[in-house]
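Removed from the display is one protein chain of the complex; every other protein chain stays in position.
Labels A, B and C are assigned to the chains in the order they are written; within every chain, residues are numbered from 1.
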Amino acid sequence: MKIAVRFFAGCREAVQQNETELELPEGSRVADLQRELARRFPPLAGRVERVRYAVNGTYAQPGDPLNDGDEAAVIPPVAGG
Amino acid sequence: MKIAVRFFAGCREAVQQNETELELPEGSRVADLQRELARRFPPLAGRVERVRYAVNGTYAQPGDPLNDGDEAAVIPPVAGG
Amino acid sequence: MAECWITDQPLRESEILDLVKTPRAGAAVLFIGTARNHAEGRPVAALEYEAYAAMAEAEMRALAEEALRRWPAEKIAVVHRTGRLDIGEAAVMAAVSSAHRKEAFEACAFLMDALKERVPIWKKEHWADGGARWVNDDQQDDQPNKEA
Partner (left out) sequence: MAECWITDQPLRESEILDLVKTPRAGAAVLFIGTARNHAEGRPVAALEYEAYAAMAEAEMRALAEEALRRWPAEKIAVVHRTGRLDIGEAAVMAAVSSAHRKEAFEACAFLMDALKERVPIWKKEHWADGGARWVNDDQQDDQPNKEA
């Protein structure tokens, strides 16, 4: 299944792109996405366990399921205000 | 000595005037002003012990001295904001 | 630095916020007290404020200086209106700027608590049913509203 992944701020600069599309096996969960990101983007290796993830605009936990067509996002530490 | 006295809000309405001038003996203090006000203005009789007083724009205590030409004020319970 | 004053003109938030601007501030908190359409369950038609203006301004400045001693705030501005206000109109505005938000919130809340405690300003509620009373003044009866 295909998952769109968006990058922001320090992560966006580290991977030098705003978004990408990943192909993941059916049944993958957020934790699988995290491992695939670390593999595909070496600059994220030190970050993937320290950031939060969102799926379709909502914070997600490692065990949350992914579905074909989902938009995931890598959320480095936020600093609004 | 002469003391100018200003009235505000409920006290102003009770005495039906904005200000008056009282003649007090030399050496009078705020407590003496309070007694004179109760005597001169019967509608203030129930109020004089429940209000605050100011002398020359500063809150005053019963024992504070008065001087000729002072501006005193009767300060009923405030309600700014 | 504190600017505090009484006015019988409508209050403008832009004016008071401009007074607390500084490049050192990362936060500004503005409190606006407005004439509310109800008080203790009773419909209110208008409010009327009276002040001992010279003393009120001096007391507001003293409060602002106390706030600047107690919190690391940058600038403070407080203005209170007098006269008759329609529902929704602003009676008071207090603004505090500071490097960080916590002290701006705390100092602004302190200013309003202290203002209501000791600044010589009085509020008369004019009720929708025609009565009126000076708020906090327990010596009066609920008198008929002669102005209404």
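Everything below uses one rule, namely that a contact is a pair of C-beta atoms (placed from the backbone, for glycine too) under 8 Å apart; a residue touches a chain by one contact, two chains touch by 3 or more.
For clarity, every value in this text was computed on a predicted model and none was experimentally measured.
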Checklist outcome for this item: Only these shown chains touch the missing one, namely A, C
Item to check | Absent-chain interface as seen on subunit C, which is shown | outcome: 13-14, 17, 21, 23-38, 87-88, 99, 101-102, 104-105, 108-109, 112
Checklist entry - Which subunit A residues would touch the chain omitted from the figure, given the whole complex? => result 6, 8-10, 12-14, 46-47, 50, 54, 57-59, 73, 75-81
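By definition in this document, only the chains that are shown with their structure count from here on.
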Next on the checklist: Let me spell it out: compute each chain's centre from its C-alpha atoms, then which one is farthest from subunit C's centre?
Outcome noted: A
Checklist entry - Whole-Å distance, subunit B centre to subunit C centre, using C-alpha means? => result 25
